[in-house]
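One protein chain omitted, others in place.
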């Protein structure tokens, strides 16, 4: 077995598109806990955009710094189940990440470089075509927690799918329970004077929800550092017509030739 | 450190409007468990009416007697994130409650009086404007479980927001997975002869679902003691046109001058 540094805490955080209802996450949790009773499963996110590992990659990279290190991150969002993409084990930033080689972990690796990336060679005796989360990744997580390093092969992180993706994704990457729309843009790279335009809407910056009137749209630096589009006391997705993949443009006030900055009008 | 009576069990029950999907509850759970491995997080309710701490206050107060004492209740429903409302720590009824001073805990305090109420003075080094659940309340819960009492200041429970709210709220305060509508009325204060009217509908009492015909509406004493409006084998929200905040009136049969008591007709 290879050194795992640092030693793992037993926390396994799942980042998936499996949904909150069932029956997928529960099977994974049951199998890991049956094998490793000290394991603590935490459902970090279960409604990642279905089949969209690219968008999710930017969200996962943004969330990681707010998660406890020494955790396993089990990240499965899959457009190609049953295809022959590789399974990866990545050591970076104090985490062990497990998931398919489809770009989902690519931005996390870049953010926390250096990373050690391993192509997993181990395969279970029983591997369904449609549920690698249960058949492949859950036993891998359990084995790693139990101190067993799976058969694997080192690879360069620049060989991962997504290694060539841009640092930011100028589109809506996630819509949360409140209808707020997260983008793949880093808020720290924007001036508070920046204007975000989506379709016919232009949104100015506000520090908090309560600093704009109810019903007004704005952008702000969300709790994981991304540019998020929101409406005070309203749903930005509905009022601004936002969907996953909606294109987001940035400009400074000087570049703008129209008004309506902090309002949700067309 | 101040005495916490009784000693806490390690259970942290969350009552929030964060949704079941992510990525908010998972971050809170991960942080608490990383700091206090014996902590056991339980998601009691994650779809409290968004930004409506008043309605949720009545539901939380009704649920508490059915929860295990010696638990921490982490209650976050927030219309004013980023505003300057205080954070509270309340000891009452064998529970420690943590949450914002926006009324959410006011009815619980009144029900279980006496209560010790503390305004929390401690603040974390990194406090986002939009996610106090993670940045403020999660570390507080972890610290308390670890035996560290946060810097705080005693206050009277009559100084809490909501201290002047009525004992009952005659409206729909929650709609559950089945479409049943909970109200802020105590069933024990009503006679089985009482009639509940909402809009054009009048509902008589029934002890159980199976005691009325399929498709019929009725009210009953729900599992936490509230008046709940339901339709046997149907969705009361859809069939009776109920929404959060729908006004509910009570009358006795003698006061009524129209019929259709146990039916879902307009």
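Lettered A and B in written order, each chain numbered from 1.
Note that a residue touches a chain if its C-beta (ideal position, glycine included) is under 8 Å from a C-beta of that chain, and two chains touch if they have at least 3 such contacts.
These figures come from a predicted structure and were not determined experimentally.
Q: I'm checking contacts with the chain that's been left out. Which of B:28, B:44, B:89 or B:161 qualifies?
A: Residue touching the absent chain, from the options given: B:44.
Q: Among B:20, B:86, B:163 or B:251, which residue is in contact with the omitted chain in the full complex?
A: For the chain that is not drawn, the touching residue is B:20.
Q: Across the whole complex, list the residues on subunit B that are touched by the chain not included here.
A: Subunit B touches the missing chain through residues 9-11, 13, 20, 40, 42-47, 59, 63, 66-68, 70-71, 176-178, 207-211, 220-224, 233.
Q: Mind pulling the subunit A residues that touch the left-out chain?
A: Against the missing chain, subunit A presents residues 17-27, 29-31, 33-35, 37, 50-51, 79-83, 128-131, 134-135.
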